[in-house]
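Every protein chain of the complex appears in place save one, which is left out.
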Amino acid sequence: MYSPDNIFTTTIDKAVRWSRTQSMWPVTFGLACCAIEMMAAGSAKYDLARYGMEVFRASPRQADLMIVAGRVSQKMAPVLRQVYDQMAEPKWVIAMGACSSTGGMFNNYALVQGVDHIVPVDIYVPGCPPGPQSLMHGILTLHDKIMAGEINR
Amino acid sequence: MNEVQQIEVNEYHDHIKSLFEEGYEMMMDLTAVDWFRKKEPRFEVVVNLLSLSKNIRKTIKVQVPDENLTIPSITDIYPGANFYEREVFDMFGIVFENHPDLTRILMPDDWIGHPLRKDYGSGRIPVQFKNAPSVD
Partner (left out) sequence: MVKNKENSEDLDFWATNSEEGGWNISSTDEGSQKMNDEESEQQMKIQTGSDVVDDYFIEEETSEDERMIVNMGPQHPSTHGVLRLQVELEGEAVRRVKPIIGYLHTGMEKTGEELTYLQGPTNTTRMDYLSPFFNELVFSLTTEKLLDIEVPARAETIRILMTELNRVSSHLVALATGGMDIGALSMMIFGFRERELVLNFFEKTTGLRMNHNYIRPGGVAADLPDNWQKDVKEILKIIPEKLKDYDEMLLDNPIWQGRLQNVGIITPEECLAYGITGPSLRASGQGWDLRKMQPYSGIEKFDFDVPVLQESDVFARWRIKVLEILESLKIVEQAMDNMPKGPYKIQDKKVTPPPRKRLDESMEALIHHFKIYTEGFKVPEGDAYVAVESPRGELGCYIVSDGSSKPFRMHVRGPSFCNLQALPIVMADSPIADAVAAIASLDPVIGDVDR
């Protein structure tokens, strides 16, 4: 997981980081309205397949990216954590939408106010729901961050 | 087109059964209202029936007091009332007698409290803004 930074591994590091961004597979974690926009991002008009991501794996053990799309209620929170724990390293999390970033418009007893109370989040995509273009901007920003070496997994 | 009737708790089950035999085939909605300190008795269960053949609706309201928070269940007349009664139990705490499985349906199992009562706060967390005096 963590390899020491030295001069001998810079090109291999870059190659590894490049290959990690080119075919990240998301795990299906669509919960509510944002899930429909995630599906629309994967369909014909806003194609996610051109970034290597059209395969949404059902099993978390085969996926690297978890896009938490939708509101996370108190009953769903342990399930979310269990799915996150079952993913293999390296793994990244995108919190899509207002409800998963900060609890959104529902500031009440039933929702977890932000999914970063449960799992570490790399990218927050705001919107209610964020359009497919915003989601793709978030995914490409994640790719850029990994390529630049800002996220060390 | 929508007639409202006010019924007592002890005649509730028989009245619904007689309405079912009269031709109200479907039960559309079963919910409750919490009249906290505005009206006594405190809770009110509202049942909405629909007759397809006559194309009319009927609303039945039953007042349930806080001291004796039980009411007969109508799942033997309308099996579709199962989930509705569980939701009213979960959200208000009203106990339905003779319900096959009266457990919490929307909140986690070990939740304490009944959220839709008026004396249960909404759980709102005050939002802290940067450079603002801190809120308790």
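A few notes on this one:
Per-chain numbering from 1; labels A and B assigned in written order.
Convention: contacts are C-beta pairs under 8 Å (C-beta built on N, C-alpha and C of every residue); 3 or more make two chains touch, one makes a residue touch a chain.
Computed from a predicted structure; not experimentally measured.
Listed by label, the shown chains that the missing chain touches in the whole complex are A, B. Residue B:28 is the one among B:28, B:69 or B:95 that touches the chain missing from this view.
Interface note: of B:12, B:78 or B:96, the residue touching the hidden chain in the full complex is B:78. When the whole complex is considered, the residue among A:28, A:102 or A:141 that touches the unshown chain is A:28. Interface residues of chain A facing the missing partner chain: 28-33, 35-37, 39-40, 43-45, 56, 58, 70-71, 73-83, 85, 105-106, 108-111, 117-118, 128-129, 131. Where chain B meets the missing chain, the touching residues are 1-2, 25-29, 31, 33-34, 38, 46, 48, 52, 55, 57, 59, 78-80, 82-84, 87, 91, 100-101, 103-112, 115-116, 122-123.
FYI, only the chains that are shown with their structure count from here on.
Chain geometry summary: the mean Cα position of chain A and that of chain B are 39 Å apart.
Chain A makes touch with chain B in their complex at residues 74-75, 103, 107-110, 113.
Residues 107-108, 111, 115, 120-125, 127 of chain B touch chain A in their complex.
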